[in-house]
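Have a look at the structure below, then the notes.
Excluded from the complex is one protein chain; the other protein chains are retained at their positions.
When the chains are written out, they are named A, B and C in that same order, and each has its own residue count from 1.
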Amino acid sequence: MTSRRTPFANELSPASQTGWRAHWFHIIFGHEDAAGRRFDVLLIIAILGSIAVAVFDSVAHAHAQYGKFFYTLEWVFTVAFTLEYVMRILVVDRPWRYIRSFFGVVDVLAVLPTWISLIAAGSQYLLVVRALRILRIFRILKLTRYVGEADLLWSTLIRARRKVLVFFSAILTLVLIFGALMYLIEGPEDGFTSIPTSMYWAIVTMTTVGFGDITPKTVLGKMLTSLIILIGYSIIAVPTGIFTAELAAGMRSKRKYRPCTQCGQADHEGDARYCRVCGMELPAENH
Amino acid sequence: MTSRRTPFANELSPASQTGWRAHWFHIIFGHEDAAGRRFDVLLIIAILGSIAVAVFDSVAHAHAQYGKFFYTLEWVFTVAFTLEYVMRILVVDRPWRYIRSFFGVVDVLAVLPTWISLIAAGSQYLLVVRALRILRIFRILKLTRYVGEADLLWSTLIRARRKVLVFFSAILTLVLIFGALMYLIEGPEDGFTSIPTSMYWAIVTMTTVGFGDITPKTVLGKMLTSLIILIGYSIIAVPTGIFTAELAAGMRSKRKYRPCTQCGQADHEGDARYCRVCGMELPAENH
Amino acid sequence: MTSRRTPFANELSPASQTGWRAHWFHIIFGHEDAAGRRFDVLLIIAILGSIAVAVFDSVAHAHAQYGKFFYTLEWVFTVAFTLEYVMRILVVDRPWRYIRSFFGVVDVLAVLPTWISLIAAGSQYLLVVRALRILRIFRILKLTRYVGEADLLWSTLIRARRKVLVFFSAILTLVLIFGALMYLIEGPEDGFTSIPTSMYWAIVTMTTVGFGDITPKTVLGKMLTSLIILIGYSIIAVPTGIFTAELAAGMRSKRKYRPCTQCGQADHEGDARYCRVCGMELPAENH
Partner (left out) sequence: MTSRRTPFANELSPASQTGWRAHWFHIIFGHEDAAGRRFDVLLIIAILGSIAVAVFDSVAHAHAQYGKFFYTLEWVFTVAFTLEYVMRILVVDRPWRYIRSFFGVVDVLAVLPTWISLIAAGSQYLLVVRALRILRIFRILKLTRYVGEADLLWSTLIRARRKVLVFFSAILTLVLIFGALMYLIEGPEDGFTSIPTSMYWAIVTMTTVGFGDITPKTVLGKMLTSLIILIGYSIIAVPTGIFTAELAAGMRSKRKYRPCTQCGQADHEGDARYCRVCGMELPAENH
């Protein structure tokens, strides 16, 4: 066992075994011991703090008043995240694998915009990319049991992917056809300036969002709008309604617990007089 | 038994045993006998009445016409609630425990704003707090069997709290990312004046509310809007759709059509071998 | 049997036995034979026709062009419905019972507005009551098997009435509290002119309708709006999500069909090795 701590073993899997790299690997990538958890909490605070700075700096009067303070904070977070990124590269055994991983890319995207803003003019647009820092949080959340729930939801979605594809194909076909029809009926003077705009309107309408920036003015347009709205509403309302009705029907012919005297099968339908498994007459109900 | 009604026993648990305090304790806190129920009904009427006064007094022309009448009514209710509060303190054994309880705080919040308005200028804002009087009603409702239903819903929510947290984390992450992107794409001239405003817009849009006070104007903005709308719509529509499909698949296989040769009953469970109505062996399946 | 057709028996239950009253009773109230069904179809056409006249007469340019034609049609329908109403009174055994029944009231409401418009000025408002004629259709639909489905939905709602009441109480409490808060925060200058108006806005917002005629302008107002929107959206989205997750979890540990060699119980959990009914070892799976 101790032989694994020799330099040779260290060369095989250095970061995860010993030395300062191993020490920092445990702090940065580990989540089990106190040091690892302290680092995680610190990282979450830094991520949320840096996002808060980016969000509030976009508010004009906050920028006017606290602009310099936000700027300083932004650089503190950027330098800290850059140091963290360098450390991550240094302590892992296969740096390239980490750099090209999903979280490796997110980590570099989290600091790049700020550095680029130093050398390139007009790169203020890039600053929005900092919002992606929120994704860094999922690295830590990945280890909690919350991810089990998310996984469950995700795997359900994956298993039902064909149903989901059929659903989106149906939605988009309806959007294309209704969008084209509304463009024809209403025309540019009512805001339906092109088929893409009409399709955008059809999505807004069918999903019951209804901004109201574009609305039908003609009688035929309003009839078609009523139709697409009812389709969109039914997609949500009809399944739940059917479902509740089925539930109600199911509860009506409830099952009864009456153990068969011969085979013990106890779960029978309400109107059963003979055991469906062995054919024995069921005992009379005593209620 | 009678010894418990002696002054000594009375000192142990006075309110719940005898004397005027016990009498009023039963009326105010009790709900079983006629007096207690009469008090409950009176209290519900007073609460709803005082809320109605607060609500209608906020309407400008109603205030102009009935302002004085509302003012008088408000003081009648406030004095009554204050008396009730004092009585509650007097009749309970442990007044401090009641005062610091949830309903104790609600009871004092129900009368405080009106009293403060006497001595402090500009306290009209506090009057809105009177709307919290509605919470007082739940003290009485707590005892009805309706609360069992609410409890059931609540406990389901508690058991599913991790799923609910995952849901809200996902929603808020999407809101942050889409909000930042829309702020970048549309910019202040189209109403997306800051990232917080954009995030507010993203919530309004994703949940299919769609006020229409801020709407995308650029092509890219409309495409991103369509995407966020479809995500928000799918969160509701897809699970119900998947569910209905599963139900349909389940119903198809669960029951089988196999008419009994003796009694003709044709609707049997999938695993039935004997007719549950007449006990006859069912014909073998031929598929 | 023939004795029941004597005048004496006729006096006991005349309409349902013989004579012109019996004949018309069968036509008007019956639905089984050809004459009864012809009358039903005619009545449905007349009802839908009269509603179509009322609906299209409200369109200004249609009224200008076809006003006289609509007026004539309206009187044709009114006279026909009045004759039908008189006939119904004449042919039933207990006229008062019919007159005071739900459909009796609907029948008289269907013709009254037109007659009143003859003698009273300003009674044009009453004409809208004619839309209630649609309810007359349910008299006939009541006999179809569609009503079984509606009954099922209705009885489910009745059985769940306490849950529904809890739901509406929760919604209205939230609407009152958020309405009062928004009135305080936003104030009349942003459209929140009174608490009732604020509550109307809260209903429009929480249910994801979002007209956009009143929208929050302050930062705090937008935050509160985001909160109420997320609550309203979650009320729909969270249950379906939880449900789908439960379904997914359920499908994972699916049940298997493995009949017990001793008792025949065939429905076992996926990981079962012994019959849960009789304790016998289950046969090995062969897939």
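We adopt the following convention: contacts are C-beta pairs under 8 Å (C-beta built on N, C-alpha and C of every residue); 3 or more make two chains touch, one makes a residue touch a chain.
Since this is a predicted model, take the numbers as computed values, not measurements.
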I'm checking contacts with the chain that's been left out. Which of C:T78, C:T156 or C:T225 qualifies?
C:T156
What is the set of chain B residues that contact the non-displayed chain in the whole complex?
149, 152-153, 155-156, 159, 208-212, 236, 240-241, 244-245, 247-249
Hidden partner chain, residues of chain C it touches
51, 54-56, 58-60, 125, 128, 130-132, 134-135, 141, 145-146, 149-150, 153, 156-157, 160, 163-164, 167-168, 171, 196-197, 199-200, 203-204, 207-213, 232, 235-236, 239-240, 242-243, 246, 268-269, 271-281
Residues of chain A (touch criterion as defined above) contacting the omitted chain:
162-163, 165-166, 169-170, 173, 176-177, 179-181, 183-184, 188, 193-196, 199, 205, 208-212, 215, 219, 222-223, 225-226, 229-230, 232-234, 236-238, 240-245, 247, 257, 264, 266-267
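The rule is simple: only the chains that are shown with their structure count from here on.
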Homomeric contact chain A-chain B: same or different residue positions, threshold half:
different
Where the CA atoms of chain A average out and where those of chain C average out, how many Å apart are those spots?
37
Just curious, how far off is chain C from chain B if you go by their C-alpha centres, in Å?
25
Measuring centre to centre with CA averages, how many angstrom lie between chain A and chain B?
27
What positions in chain B touch 2 or more of the other chains?
163, 196, 199, 208-212, 232, 236, 240, 242-243, 271, 273
